[in-house]
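Missing here is one protein chain; the remaining ones are kept as they sit in the complex.
Right, subunit A next:
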Amino acid sequence: MSEVLEGVQVVDQVATGGEVELDGLSKKYGTVQAVREVSLSIRRGEFLAILGPSGAGKTTLLNMLTGFEKPTSGAIRIDGRDVARLAPHKRGIGVVFQHYALFKHMTVAQNVAFPLRMRRMSPREQRSHIQHALELVKLEDFATRFPDQLSGGQQQRVALARAIVFRPPLLLMDEPLGALDKRLREHMRVEIKRLQRNLGATVIYVTHDQGEALTMADRVAVMNDGAVEQLGTPDDLYERPASAFVADFVGETNFFQGRTVLDADGRVRVVLDGDRTGHRRDVDNAESLKADCGVEVGVRPEQVSLLPVEGTDGPDVVGKVCEVLYEGATALHVVETAIGNVNARLSLKNLRETRWAVGDQVAVHWDAHAARGYHVADRNSSPSS
């Protein structure tokens, strides 16, 4: 009983997440701008994910936070103190490295003790801290093991314990789940989230995996080409992507080319290229679009429904089903139409009513609020996947 109480007490002690502010952080290598003017403020106890494809500048940003790269300009303030020019070992940031970077010649306990030793803590004090940190990650029975005697998930948890044991104001995680298999990865997401919530830790979590970012983070910063492309909550990001890049990188999106027109009612609408109905379509973000410009219209595959051709008139584009990929809970239908190929992800519930087969003629339908328009010039670069 007392042990439990002690555990709770430690949780309280550790709950000292700091307030972090990146202010105009930039890094230039020669003429290459790896990170441009990144400014983010992270609240006490917030879980912020930095999401982006490789080459987006995540690693450089991370290296500037840990201190292994000096920023060309800008500040990193932790609880108001600028650490941007401090040596790595003077920053006191907890870091979970990509491949854990555990010390192979030290036991689990010695690994976790390392930051305490560096802080000249007395051995007696160290012991209780180590014990509590290992309890937090449920590894208290593994203290005397060596890292290579542990599974990948356990090693991951040791790295976590080592990074939190000295109660850093900021916890950085660099693709911490990258080396784990899918199942374990999903389990660890929950574990890390639970731990972070219990500790009240401020976390910056760098990943290229949108699933991790969406499920774990309070807010996500999507990076592209060295800059933050969108900062928002996971549902913001998914439902209201700010750019074609975000729409494409986070989740899947059908893109259709078109042009904006100013309608008589003062609203901007879109005419899709190749659309024989010539229909002027509403998009969700019409108010942010300029008239008479080239646009891409993005629609998520799960927002598309397929209807029988008979009895459809109006805006729906007609096409032919050319592929059906069964996915279990859903089935992806690829429909050939005049506006391009349309992916429609239909749920089994929908399919119970009508099943479509390859070769069927269908009408492709989506609601106006599911479509978003992006000016063509906005698109910097698209991820290859």
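Please note the rule applied: a residue touches a chain if its C-beta (ideal position, glycine included) is under 8 Å from a C-beta of that chain, and two chains touch if they have at least 3 such contacts; residues count from 1.
What we mean here is this: contacts and distances are computed from a predicted model.
*Asks:* Between "5'-Nucleotidase C-terminal domain-containing protein", "Spermidine/putrescine ABC transporter ATP-binding protein", "Cytochrome C biogenesis protein" or "Phosphate transport system permease protein PstA", which matches the UniProt record of the unshown chain?
*Replies:* "Spermidine/putrescine ABC transporter ATP-binding protein"
*Asks:* Check the options A:102, A:137 or A:283 and report the residue that touches the missing chain.
*Replies:* Here the residue in touch with the unshown chain is A:102.
*Asks:* Extract the touching residues of subunit A with respect to the undisplayed chain.
*Replies:* Here the touching residues of subunit A are 66-68, 87-89, 91-95, 97-99, 101-107, 110, 114-115, 117-120, 122-124, 146, 162-163, 166.
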